[in-house]
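Here is the structure we will look at, set down as structure tokens.
This part shows subunit A:
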Amino acid sequence: MNKIVEIRDLKFSYPNGNNVLNGIDMNFYGSEICGICGPNGCGKTTLLKIIAGIFKKYYGDIRINNCELSSLGYKEISRLVSYVPGDINTPFDFTVYDVILMGRAPYLGFMDSYSNSDRKAVVDVSDMLGIGYLSERYFSSLSNGEKQIVLIAQSLVQKTPLILMDEPTSHLDINHRLKIFDTLKKVSEKEGVSILVVIHDIKLAADYCNRLVFIKNGVISLDSRADNIINSIEKLSDIYSISPASVKRYIV
Partner candidate 1 sequence: MIKNILILFMFFVFFTPLLYCARIISLLPSYTEIIFSLGSGGELVGVTNYCNYPDEAKKIERVGDYLAPNVEKIYLLKPDIIFIGGWKNSFIKDINKLHTNTVVIPDETSIDDIYRSIRVIGKYLGKENEANELIGKMKKELAEIKEKSYKKVYVEVDDGGWTSGENSFISDVISKAGGINVFNDIKTSYFKADWEEVIKRNPDVVILLNTSKKSFLKRPMAYKISAVKNKSVYMLKSEERDMLSRPSPRIVGLIKKLNDIFNKK
Partner candidate 2 sequence: MNNRIKIIISVAVFISLSYLSLSLPFGCDSDILINLRIPKFLGIFISGFSLATAGMVLQLVTKNPLADPFVIGTSAGSMLAIILLEILGIYSYGFVSFFFITISALFFTYLAYRISRFSNSASINMLLSGVAVNSFVLSIIVLFVIFSKEQSLYFFHLSFGSFSYSNYTSIIYSFLTIIVSSVFLLIMMNRISILSFDEEKASTLGVNVERIKFILFIIVSLLVSASVSLSGIIGFIGLMIPHITRYFFRGMSLKSLFLMNSVYGASFLLLADVISKKFFYPLEIPPGVISSIFGAIFFIYLVMGSNGRKRTN
């Protein structure tokens, strides 16, 4: 299993002074779906945005495919990392097809145009996720759940070795949740992609992720294989400040 992301002593605080991350040490590997969990405001989303290259002023080392993140340009990062945000609001008319096609932007040619293989990729991913019928609909008119699937499609089309997802299924019903994660599992195994998912539903995470990482107070509190999580009830009760009995009910 190859190392895709290497993080050493990552510290980050917002301009208004809040310390969010206080020394994260982590590796992420290919063919792995890693769930990132933790109490609200513990820095999960921030961590993703730093790795995605959105926040640039961090302390510490981050290497993606052995390249130092801070030395990479926007385009290089976009071919290594794709990012699925929690939600997006746009006032303009974009069709679903347009939105997914944007995922091919890292590969735009000189005259700024998409190629035929780009368009084919869009169709393939749409079919894979079962949203072909949404292609001509306006993105802004979709339900929150439909929008989420489209955003996932947008990042799959980007074909990066690393995918970062921030609560990608929060608006989806259980049926779609399972379908999405089935797809993600397939993609991860087949393409050797490393997927980091910020997720609140620990049970779902435990079923689909290979590994679960918990962040509390800006550091990694627990890093366990998913099938082993049952042995960390004490730790979990401490992280979430709930009773061990609640932990058992919540995970099992």
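FYI, contacts are C-beta pairs under 8 Å (C-beta built on N, C-alpha and C of every residue); 3 or more make two chains touch, one makes a residue touch a chain; residues count from 1.
Behind the choice of candidates: all candidates are chains of the complex that A comes from, given by their letters.
All of these numbers come straight from a predicted model, not from anything done at the bench.
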item	value
Options 1 or 2 - which one, within this complex, touches subunit A	2
Candidate 2 contact footprint on subunit A (complex, rising order)	15-16, 49, 52-54, 73-75, 77-79, 81-83, 85, 88, 90-95, 98-99, 102-103, 105-106, 108, 111-114, 136, 138, 140-141, 154, 158
